[in-house]
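The complex is shown incomplete by one protein chain, all other protein chains being positioned as in the whole.
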Amino acid sequence: MSTNPSTSTAFDTARAEGRAALVGYLPAGFPSVEGSVEAIKVMVDAGCDVIEIGMPYSDPVMDGPTIQAAAQQALEGGIRTTDLMRVVEAVAATGAPTVVMTYWNPVEHYGGSRRTGRSGVELFAADLASAGGAGLITPDLTPDAGGEWIAAADEHDLDKVFLVAPSSTPERIAMTTAACRGFVYATAVMGVTGARTTTSDLAAPLVARTRETTDLPVGVGLGVSNGDQAAEIASYADGVIVGSAFVRALLDHPDDLPGGLRALRALTEDLAAGVRRA
Amino acid sequence: MSTNPSTSTAFDTARAEGRAALVGYLPAGFPSVEGSVEAIKVMVDAGCDVIEIGMPYSDPVMDGPTIQAAAQQALEGGIRTTDLMRVVEAVAATGAPTVVMTYWNPVEHYGGSRRTGRSGVELFAADLASAGGAGLITPDLTPDAGGEWIAAADEHDLDKVFLVAPSSTPERIAMTTAACRGFVYATAVMGVTGARTTTSDLAAPLVARTRETTDLPVGVGLGVSNGDQAAEIASYADGVIVGSAFVRALLDHPDDLPGGLRALRALTEDLAAGVRRA
Amino acid sequence: MSDTQVSRYEADELGFFGEDWGGRFMPEALVAALDELTDAWRDAMADPEFVAAFEKICREYAGAPSLLYHAERLSAQVGARVLLKREDLNHTGAHKIRNVLGQALLTQRMGKPRVIAETGAGQHGVASATAAAYFGLDCTVYMGAVDTRRQALNVARMHLLGAKVIPVESGSATLKDAINEALRDWVASVDQTAYLFGTAAGPHPFPSMVRDFTRGIGDEARQQCLDQYGVLPDAIAACVGGGSNAIGLFAAFLDDDSVEIHGFEPGGDGVETGRHAATIHAGDTGVLHGARTYVLQDEDGQTVESHSISAGLDYPGVGPQHAHLAAIGRATYAPVTDAQAMDALALLSRTEGIIPAIESAHAIHGGLEVARRLGAERGPDATVVINLSGRGDKDMGTAIEWFGLGDPDKVTAEPVGDPDTDPRAEDAEA
Partner (left out) sequence: MSDTQVSRYEADELGFFGEDWGGRFMPEALVAALDELTDAWRDAMADPEFVAAFEKICREYAGAPSLLYHAERLSAQVGARVLLKREDLNHTGAHKIRNVLGQALLTQRMGKPRVIAETGAGQHGVASATAAAYFGLDCTVYMGAVDTRRQALNVARMHLLGAKVIPVESGSATLKDAINEALRDWVASVDQTAYLFGTAAGPHPFPSMVRDFTRGIGDEARQQCLDQYGVLPDAIAACVGGGSNAIGLFAAFLDDDSVEIHGFEPGGDGVETGRHAATIHAGDTGVLHGARTYVLQDEDGQTVESHSISAGLDYPGVGPQHAHLAAIGRATYAPVTDAQAMDALALLSRTEGIIPAIESAHAIHGGLEVARRLGAERGPDATVVINLSGRGDKDMGTAIEWFGLGDPDKVTAEPVGDPDTDPRAEDAEA
């Protein structure tokens, strides 16, 4: 049983302040394990309410080129799932609710071969909880295929953040939100991650359809790259989820972490102002 | 009607001397048009009784690599059928009976397109006769396909030298010799032209089978390269036909016609001695 | 096909074979598309008109039924009856045309004007471009940039056939990155686009759907064997990359308990070297490209690179139905090394005048081993059907390198790759 705060507490706080929460994403191990910790701390410090730590994965079907490039750099740097846990631990220590976002196989395979009979899922949940993690976002696991994870998350009192999409039927949205804990992740465009210049007009109706089924906060990804877009989304959503733009800030400063961190801070502040402007 | 001597006269002379005739082959235009005339004159001078002048042809299915190389050199030098006639004229002027050996298409095509309706064959026979040529050896024309040539040759009193081979049936040998004039060409090996170190044991039986059908002299090709081989063949044939060995003598002296001619003379003398030794 | 029965070998509603294998581990954004596809496929397979139209195209355009060829000289050598299912004679030279024609016909039925596909060495890309040309569909093929450079001939084929080829620069710029990129395209374009998946892997319904479109291989072979020899085969054999040709053959025989079923996986340099793609034999359970199956992966569940001389088998996953068949013991899967496959390629070429795809050569090697054993046990009437999934023309470059033909300026006057000796031991100049 974890005693880590659920992400929902951060959404509650934001709602109490009459604004949306800012959810920031960065892959663990990018630009290095230590660097990712440092960077995320800057994001927390400059206004992110919730942190998503990505686990880099060899076959990221949902990621756009920006995040994939960062994840690949992390993989080439030798990132391991145990490193992810270390990053979670360091970030959670700041007090910001910290969730992991990962493709499914590293979870299922956590701790080695399934042929040994051990359940990677159970072990992953236990280790995540003891590292201070709030839960897991599972981009390629839907509740109907997620029985084992749901059981383990419930066992360890972890957030289960599943995704809804513009193409989801009402039935599926209801089924998905019923299985969620923490918040619901609304993917705002039919497409992949990546910063865009205008936000999707698919997002608002999706949030509305989602809210019909749940009282959980609804965060909206993907494609936000500045405070104005954040403000726009914050006008109808409970959380604004930003990923590629953070990654880009660091990618734009190769071999210059201080420069990257400065850019990251400026971007976070712009976005944090945005979610307060709505 | 030509008044050129038939090659048979040369065989008669040799027979009267109790020996076989030496028949020498060289392609027209090799190593050049003038060079071929010079070379053949050396061969006549040094003891060839009958001269075969080859017409180089683009697709010489019966020639071995030595003769093909010479013919190709001549073609690359621009040899034309009219040049062949000039060479014949110059060689025939020596008094040695001179036959042409050629693949069929240049004869059929002589004087240009058949689409004009003119018969190349008739024209070729006429020009050959007036150049002093004694007749024609036709390696890829057999009497059963040679009606037009036979008529033209008869018209112009030219030798018709067809080939017999070890694989020929008695019927075909009879048919072939019946169509010959001048001499009969017995191809001594089942194979292509080219100097060999021992002569074929197919030759003697072929000559015997040929003699059963005709009184014409029988010349034996291919593969003779020295006096001893010539002597061996001369023991059972009326003529010893030598080609590749002469060509080789010249090919062995590239860009050195005088050297080639010396070698040619020595070879001819050796062969001429051979046909007298039997 | 119309009489496919729901058997214990079918996947359940969620796409799981035997509860554990397959399923659909995919972004929610694609679920609607996959559901739509599942419905359309189920509906089509139950519609005699669709089934008839599919069979007609296979027959009149692709050349089905492919021959079941009695390889008499090979049979004499191994002491058993060896029958080759000649998928190499199909239009475009492999079993793959069946799958793409089925999926393209379904696309047309669904009213979508565009198809996308991933491709590794280019075989599935060429097949997809072919089917798209046939049906007048717009076609985009994703192909790793490394592969577009290695396989310029196949890129040219796709271009001629009217397809767009998009070189994928991300990741390792090979097959799995092309799959990722194609899935991304699909997420953004599902309304207009069908994703023609190249093998019997991926999320539900692909493993079942691709099997349905390739199962003509086995249905035909089973009938041909009965018609021509009056018996069922004692064993059947196929190579297994993603598993489409194998499952296409196996499906018809699953309920024939007397028939041994053998899949042959790419053993690369030898499983013990770690350089292989023998996923079932030596991989570990995991989730890849949307399905739970066997995967080549490291301790953290990161996919590791596979190795095979055969581009078409060089895949770190495998179709989930094969994982299931292996797990329950209905089929056995064994590795065949690069060297064994290349020997089999030379053997078949020289003995029967058929140059197989290197993929198929894996099945030839493995199938002949099975035939030898069964011949010894049961006599020369023992019958083995081997799926000759494709022709080897595409593989001549590899064969030249492997057998040391090398410099074309130094062509040899002698045949090479004597199957009786180690081909690499021979001097090509001999």
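Chains: A, B and C, in written order; residue numbering restarts at 1 for each.
Rule of thumb we're sticking to: a residue touches a chain if its C-beta (ideal position, glycine included) is under 8 Å from a C-beta of that chain, and two chains touch if they have at least 3 such contacts.
What you see is a predicted model, and the numbers here were worked out from it, not measured in a lab.
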item: Which displayed chains the unshown chain touches; value: B, C
item: Of B:R15, B:K41, B:R80 or B:R262, the one touching the omitted chain in the full complex; value: B:R80
item: Selected from B:T9, B:S32 or B:Q72 as touching the chain missing from the view; value: B:Q72
item: Hidden-chain contact residue, picked from the options C:V155, C:L196, C:A237 or C:L288; value: C:V155
item: Identified contact with the non-displayed chain, of C:M26, C:V295, C:A323 or C:A346; value: C:A346
item: Identified contact with the non-displayed chain, of C:A53, C:I166 or C:A327; value: C:I166
item: Subunit C residues that touch the omitted chain in the full complex; value: 60-61, 63, 67, 69-70, 73, 86, 88-91, 93, 129-134, 136, 148-149, 152-153, 155-167, 345-346, 349-355, 393-394, 396-397, 399-400, 403, 405, 408-409, 411-417
item: Interface with the undisplayed chain - residues on subunit B; value: 57-62, 64-65, 68-69, 72, 75, 80-81, 104-110, 112-115, 120, 139-142, 144-145, 162-169, 172, 176, 187, 189-192
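One rule holds for everything that comes next: only the chains that are shown with their structure count from here on.
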item: Distance-maximising chain from subunit B - centres being C-alpha averages; value: A
item: Innermost chain by mean C-alpha position; value: C
item: Centroid spacing, where centroids are CA-atom means, of subunit B and subunit C in whole angstrom; value: 65
item: Euclidean distance of C-alpha centroids - subunit A vs subunit B, Å; value: 96
item: Distance from the mean Cα position of subunit C to that of subunit A, given in whole angstrom; value: 38
item: Where subunit C touches two or more other chains at once, by residue number; value: none
item: Contacts with 2+ other chains: residues of subunit B; value: none
